[in-house]
Structure formats: C-alpha cells, structure tokens
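Sharing a structure below in structure tokens format, with a few things to ask.
Entry: chain A
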Amino acid sequence: MAALIWIPLILPLSLALVSSLRQRSSWTLWLPVSAAGVLLGVGVGLILAVGSDGPLTTGAGLLRVDALSAWMLTVVGAVAVVALWGGIPHRTGRSRNIGTFATLLCLFLAAMTLAVVADNIGLMWVAIELTTITTAFLVGSRGGHGALEAAWKYVVLGSMGVAIAFLGIVLISAASRTSGEPSLSWVVLLAHAGGLDPSLVRAGAALAVLGFGTKAGLAPTHSWLPDAHSQAPATVSGLMSGVLLSVAFYAILRVQAIADAAVGPELMRGVLVTAGLLSLAVTAGLVITQKDFKRLLAYSSIEHMGLLALGAAAGGPLAIAAVLLHMLGHGLVKSSMFVLAGRILGFTGSHQIADVRNLLRRRPDLGGPFLLGAAALLGFPPFVTFFTEVAIIVAGFQRGLGWQMGLACALLLVVFAGIARHSLGMTVGAQPDLDAARTSPAPPDQPARFRQVPIVLALGASAVVGFAAWPLTGPLIAAVAALGGVR
Partner candidate 1 sequence: MTIESLAVIVIHLALAVTLTPVLIGVMRTTRARLEGRVGGGVWQPWRDLRKLLSKQPTRAPGSTPVLTLAPILLMASSLMLCALIPLVSTVALPGVPGDLFVVVGVLLLGTVALALLGLESGTAFGGMGSSRHMVIAALVEPTVLLSIYALSVPAGTSALAAIVQARLADSASLLNPVSLLAIFALVVVVIAETGRLPVDNPSTHLELTMIHEAMILESGGRDLGWLELGSWLRLTALLGVVANLALPWGVGQDAAPLSLLVGVAAITVKLLVLGAALAAAEVFIAKLRLFRVPELLAGSFVMAFLSVSASYLVF
Partner candidate 2 sequence: MTALEVPTHLVDAGLIAQLLLGALAVLVAVAAPARLRSVLTGSVVVLAGIAAAVTGSAALVGAVGVGLQIPVVLPLAAPLEPLVLAPDRLGGLFMALAGVVVALAALFGIGYAHGPAASRTGWTAFSVFAVGMQLVPAATDAITFLLAWELMAGGSTALLLADHASREPVRRSTVWYSVMTHLSFLFLLAGFGVLAAASGGTSWASISGAALTGTPATTAFVLLVAGFATKAGLVPVHVWLPRAHPEAPSHMSAAMSAAMVKMGVYGLLLLTLRLLPTGPRWWSIVLIALGTVSALYGILQASVQADLKQLLAYSTTENLGLITTAIGVGLLLRDSGQPAVADVALVAALLLAVSHAAFKSVLFLGAGSVLQATGERDLDLLGGLAARMPWTSGAFGVGALGAAALPVTGGFVAEWVLLQALIHVGAQADRLLAIVIPITMGIVALTIGLGLLTFVKAYGIGFLARPRTPAAAQAHEAGPAMRSALVLGAVLVVGLGLAPGPLTQALAGAVSAGGVATFGVTGLSLEAVGVVLHPVALTLLAVAVLVPLVAVNAVLARRHPRRDVTLAWGCGGERTSPRMEYNATSYSEPLVRVFRGSLQASHVVDVVHHDQSPLLVEQMTYTQETGDVIEHRLYQPATRLAARIGDLARTVQNGSIHRYVGFSFAALVLVLVVVAL
C-alpha cells in the first residue's frame, strides 16, 4: 500500500516532463487536471488504507502518511481539480508557454504532495519553499508591471517568511538534541516531546508558526497575498488560496502539536490567537472600501485563515476537526470563486468592482454561482463553512477564549458587511448597463455548460459535505487523533 504514496509524487513529475516537451499543445492543460484527479483518488485510497492498516511509511522513513496526511492529500486533490479544471480557458490560442504553465502546475502539485506526505519538518519546509518557486513564475506569468511587481513581492516576502520558518525548524532540531535522538520527524518529535529543550522549542515553534504563517497568509505577514492573488491567473489564485494556504496551515498544525506537547498550549495559543485576530482585523479593515474583486477574494482568504488560526488556538477535537473540514470547504469554494473571478475578468476586462454590474442579469452563468459562492464564504448553511465557523467559535468559547471570540465575531460582522456589499453590488442591481455594447453576453454554448461542471461540483460538494457524517466523520476524527489527540 505504501507504494500509493509515490504515485502522487511521481505522476505529476512525469506529466510535468510531458508537458514541458509539448510546449504549444493546449491539451497539456489537462495534464495537471488529471494529476489532481489522481491525487484526489490516491488521497481517498490512502484514507481507506490508513483507516484499516494505520500509518504507512516509505522512502527510508522520510515519507509517512497518517490519517491527517491522507486527509490533506484529499483536500489538495479535490481543490486542485476544481481550480485546474475550472481554469482551463474556453478557447486557447496556440501560445508558446502553455506547456510551461502546465509543467509548473504539475510541479506545484508534486511539491504540495511532498509537503503533505513528508514525515520530516525539514523536508516539508523544502517542499513548501518549492511551491514558492513554482508559483513565482505562475504569479508572474501574465506579464506586465502588476504581475512583475506581484511576483517580486511574493517571492521576497514568501521566501523571507519561509526563511523564518527554517530558523524555527533549526531551533526545533536543536531542541531535539536534548532528548537524545536528534530528529525532525513528526512522529519522533511528538513521541519525545517531553524531552525537548523547552526554551528552544518555544522559540523554534513560534518562529516556525510565524514563518509558515507567512505562507498561510496570516497577518501581519500576509502582505504578499492580495497582490499575488490579484495578479495571478485565476487557476493559480485558486490553487494558492485553496491549496497552498491550507498546506501551510497544515504545517502550522503539525508544529503546534509538537509545541503543545512539549511546552503546553499557552504559547501557541497566544501566537495563533494574535495572528487570527489580526488577520480578521486586516480583512475587516480592507474589505470595507475594497475596489478590486480579486483582492476582495484574497482578503477573504486571509479572513478564513484567521478563522483557522483561531480554531487551532482553541484546540480540542471539535475545533481541530472543524479546522480540517474548513480547509476543504474553504478550498472548494474559494477556488471556484477565483475561477469565476477569472471569467468575470475575461467578460468585463476589469478588476474593478465598480466596473462589474448586474452580473445576475447579464451573465447569470457567472453571477449566480458567484453569489452562491459568496454566501458559502460568508458561512450560510447548508454550506459546510457554516458548521465549521460555528464549531470554531463555540469551541473557542468553551476553551476559554471568550473575549477573543467575541472580538472575532465583531470583526466577522464587518467582513460580512464588506463582502456582502461588494458581491451584491457586482451581481444585482437595476441600473442600466452603460457598457452593454462592449460586453454583450456570449451565446451560451455547450462548452460553456461543460465549464460550469467543476464549479457546480465544488459548490454542491461544499453544500452537502457538512451533512456527510457517513463517510467523513471517521477519517476526520482519525486525522485529529494523528495530531496528538485530545488536549
């Protein structure tokens, strides 16, 4: 069974090779989609395998899949399918760099997989830094001043953050020397958590969380995120928001588990609560007068990461399960939202919220899903985000984060107001279309319907997954348990 782990590592790499060889073929864009599909399948397979046989190890112990990794693999696969499939352009000209684009996407998937299946903080760090490298070109791939600027900021801020994480990992590694068996393996660290040097673990874990928090888009190290998300092509924004942020947060969860076991939960709780509240505050402040809809979605990602941080800070099986589920729900919805944003951009030719009006009337195929997606992001039932938000807040209260959760609720309201106002402003209204001539609706044809499929699937899945006690609760509980269980 352990061989399964290699599939999502090798396959994207080989597909990357294939697509780099066929630079001009637009079908290469389907390779990453198939890779993501395989990822999803392997993820599900691994969930089943881990569920029956326990964690799988391979690659000289460097790769290990426990319930949490399997869960994350599934999340990555599911979200990537949506983002990649939805992002395939309607009509592709023969462009020179299609193949490069596909190659980078495949490499990105491989890196994500590696990050999730590595049983070694260092290796995971390497994988996460690799994603910075692959996405750097993707972010800048559209060309132009904005893309260049975004790519620069992304790489500098991202690798700076990841460097801090590396510093943290170094310190954790140093801390493990006192326990007799220097190691960077999750399992070993967690097992010997009691023997770790407390002050080094404190520093290391805090720095690691700060560093991975940069990649996860947590304030105050979130600054690269709105720029990168707004400039990257829709697919890439979707992938970054739905996959990259979640995987970075997965790293935080792993580090937190070790730190909590070694020095108690106070430190991590403090750091994560601060980061979470700051993220919510940043989002609240910046969505009110937001003018760019892709940035709006980017800030919404920061908000959701803030929520995850609060959930992780709360801890306990309920909150952690909610965090893991939220990654799935948020990823599915956010990637479809970015895909839609890309199509809206193609339709109106503008990033500006003010330039997008009456979508529901002019392009119901964009406006309807966009509004639904916004509802899901804002946490309306039956979308799964409702359950996870509620669970995180309730668990937070229960674990003694009273005023913090109260503050979070207040900030969530502002975020809600901002996002609701803007998304309604884009989709509904009775104003006459001033630019109707310029943007006459494209005749809805069969391919257009086909392109709706990933979005419908994503939104549909996020609507029903909250009620899917069978078959999801079991793997979810197992994933929580893999983090060291109940604290």
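Criterion applied: all candidates are chains of the complex that A comes from, given by their letters.
One rule holds in what follows: a residue touches a chain if its C-beta (ideal position, glycine included) is under 8 Å from a C-beta of that chain, and two chains touch if they have at least 3 such contacts; residues count from 1.
Bear in mind the structure is a predicted one, so any value in this text is a computation, not a measurement.
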Which of 1 or 2 touches chain A - same complex, any copy: 2
Of all residues in chain A, those that touch candidate 2 in their complex: 152-153, 156-157, 160-161, 164, 199, 202-203, 206-207, 210, 214, 219-221, 223-224, 226, 267, 270-271, 282, 284-289, 316-318, 321-322, 325, 358, 360-361, 368, 375, 378-382, 384, 386-388, 390-391, 393-400, 402, 405-406, 409-410, 412-414, 416-418, 420-421, 424-425, 428-431, 465-470, 472-473, 476-477, 480
